[in-house]
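Then we have chain A:
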Amino acid sequence: MDLNEFFRMGGYAGYVWTSYGLTALVLLLNWSAARRCESQEQDSARRRSGTD
Partner candidate 1 sequence: MRRAATTAAANLVFRRDLTLAWRRWDEVAQPLIFYVVVTTLFPLATTPDLSQLRVISGGVVWVAALLASLLALESLFRSDVEDGTMEQWVLSGQPLGWLLLAKVASHWVLTGLPLVIMSPVVGTALGLPFDAWGALVASLLLGTATLSILGGIGAALTVGVRRGSVLLSLLVLPLAMPLLIFGSRAVGMAMDGESPAGPLQLLAAIFFLTLSLGPLAMSAAIRISVEN
Partner candidate 2 sequence: MWLWFHKFASPPHAYRLLGTLAPWFGWPALATILLATWWGLVKAPADYQQGDAFRILYVHAPSAWMSMFIYVVMAIAAAVGLIWRIKLAHAAAAAAAPIGASFTFLALATGSIWGKPMWGTWWVWDARLTSELILLFLYLGYMALRSSFDDPQRADRASAVLAIVGVINVPIIHYSVEWWTTLHQPASVTKIDKPSIAIAMLYPLFIMILGFQLYFGWAISRRLRGEILRRERNASWLKEGR
């Protein structure tokens, strides 16, 4: 399949790519938020046990 044809998505490029892009964004944001949630707490726990 021609790559240009693929990106055009039969004329619906804007809709399809925005949707998939939003999906990727939401998944990425949740990914980084989940990691941050865990590591922030790990850091503060480490700090607290260090000052004992």
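How these were chosen: all candidates are chains of the complex that A comes from, given by their letters.
In this text, a residue touches a chain if its C-beta (ideal position, glycine included) is under 8 Å from a C-beta of that chain, and two chains touch if they have at least 3 such contacts; residues count from 1.
Because the structure is predicted, anything quoted here is derived from the model rather than measured.
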Item to check | Touch-positive candidate for chain A in this complex, from 1 or 2 | outcome: 2
Checklist outcome for this item: Touching candidate 2 in the complex, chain A uses residues 1, 6, 9-12, 15-16, 18-20, 22-23, 26-27, 29-31, 33-35, 37-42, 44-45, 48-49, 52
